[in-house]
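One protein chain omitted, others in place.
Which chain is which? They are A and B, in the order written, and residues in each are numbered from 1.
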Amino acid sequence: MLQYDIVVIGGGPAGLAAAIAAKKNGVDSVLLIERDRELGGILQQCIHNGFGLHEFGEELTGPEYADRFIKELKELNIEYKLNTMVLDISENRYISAINTEDGFMTIKAKAIVLAMGCRERTRGAIKIPGARPAGIFTAGTAQRYINMEGYMVGKKAVILGSGDIGLIMARRLTLEGAEVKAVVELMPYSSGLTRNIVQCLDDFNIPLLLNHTVIDIEGKDRLKGVTIAKVDENRKPISGTEKYYECDTLLLSVGLIPENELSRSANVKIDPVTGGPIVNESMETSVKGIFACGNVVHVHDLVDYVTAESRRAGYNASKFVKGELYEEKDTIKTNPGEGIRYIVPHMVRVKNVEDSLELFMRVKDVYTNVKMRVKSGENIIKEMKKRHLAPGEMEKVKLNLKKIEGKLDDITVEIVKEGA
Amino acid sequence: MEKREMICIVCPVGCHIEVIEDKNDPSGYIVKGNKCKRGKEYGIKEVTNPTRIVTSTVKVNNAHLCRLPVKTNNPIPKEKISECMKEINKVEVNAPVEVGEVIIRNVLGTGVDVVATRDMC
């Protein structure tokens, strides 16, 4: 049986940052396990730029962003296994995994960092009726075919979902000679970044149909077309607004789901709202010694935030191994208040917060000119004016706990509308 | 051009701005709807010299993948995107390639290079 102090599961941006942080904090025995044939995760197929503004102060492409961490990992001589699939994790931190060289292996870890990322929501999950021909892809799968394998997935496309991957793929398909007929969005707003709407759609004259959805799919063998309809305020298709779009490709960019099958096998408690583990200030899950970070915890909008969060997870995993994490009894909770969908971390052991506490959250709706209020119990401890808040963008609140007077109570974050 | 409407992409707020030609303004334009200074700069740039980074892939031989991701290492004029893609599509490289390696020097005489965005061996 193999033994390591820390095993990181997943070699994408989260796993890379966590492994590096753990090693840098003095834990030498670190193993990173990656199921794909190379490190970098989904970043390797995100060949567009826009990554790294927070982390490096410059705009990098996905592979460039990954490359910096991969090189650092190698310079630090951190051990990693590629093409290796973790089959199971137990609560007492035994990992079973396989690859072609080692066969079936059991690995005992003092601490585990879960960094498996997320997967795409599929057609089945959103129940679009109609035929089931070839030519329907999740946006990420199409991105892999095009950017890594060098194959086109179609000639005329409709994209459902205006998240960033959908927008990026609209431009990518166009640049590779396909015609993107429309990007269709169920909600009244896009969940993608404005800059992507401008540079991926407006630049290429691709229409963005808000408040619309795909209601039927035609084509027995290969996709022939889709029917799009306008939806009402309850997101139900409005009869009479149907319009047929001839296309051979439908890309779905309809959401990401944290991949927590392994977390569940280790009995890690999952937050039904985020779809990821419930974590504390150290990114430790409900199972002692099992940490989690990145999109496996909650879906991030920027990889820079994944890196920051994962560094914290790796660092704290190393503290755990060294016996430096306080197992404080009285923890405080973070509560999503009015307008807030969720907050990560879910719990805070105040003693473990070294300088400031960072709360990541998503709002429920689009808000303009509102206040974001942070309360400890009933005391308002921070208020920030926000010109613009949208569900597509993650919000970060930094709290300097040392400056807060009195005993810290459960923290609530809420949106306060003007005049309230 | 007299007036153009656009969404500012400098920050997530996404102001809907109007750029209007105005000989009296030192910049030659007035910008409306922007909530900050950077919005004005963006608006004027978009009507005078809009530029974009282009990212794509080129064919690569002898590697574990058959496409190498590339980018223009600086923004190029927006109207040259199409020509730039044509240049990119002509290229075929052999591994090994290192990140940052120049794949096309001075593409279309823009002074901008197309460079590899990852190592490939």
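We take it that contacts are C-beta pairs under 8 Å (C-beta built on N, C-alpha and C of every residue); 3 or more make two chains touch, one makes a residue touch a chain.
One rule holds in what follows: contacts and distances are computed from a predicted model.
When the listed names "FAD/NAD(P)-binding oxidoreductase", "Inner membrane ABC transporter permease protein YnjC", "Nickel-dependent lactate racemase" or "RNA polymerase sigma factor" are checked against UniProt, the chain not shown comes out as "FAD/NAD(P)-binding oxidoreductase".
The residue from A:5, A:34, A:185 or A:248 that touches the chain not shown here is A:248. Touching the chain that is not shown, out of A:76, A:98, A:350 or A:416: A:98 (per the contact rule at the top).
Among the residues A:149, A:232 or A:383, only A:149 touches the chain that is left out of the figure. Considering the complete assembly, chain A touches the hidden chain via residues 35, 83, 85, 87, 96, 98-104, 106, 119-120, 122-125, 127, 129-135, 138, 140-141, 144-146, 149-155, 174-179, 203-206, 215-218, 220-222, 248, 261, 264.
Remark: the residues of chain B touching the chain excluded from display are 1, 4, 47, 49-50, 56-59, 67, 77-79, 81-82, 85-86, 88-89.
The rule we apply is simple: only the chains that are shown with their structure count from here on.
Each chain gets one centre point, the mean of its Cα atoms, and the points for chain A and chain B are 27 Å apart.
Of all the residues in chain A, the ones that touch chain B in their complex are 37-38, 44, 47-49, 59-61, 63-64, 66-67, 146-150, 175-176, 193-195, 197-199, 202-203, 387-388, 390, 393. Interface residues of chain B facing chain A in the complex, by the touch rule stated above, are 6-9, 12-14, 35, 52-57, 59, 64-67, 69-71, 78, 81, 85, 99, 117-119.
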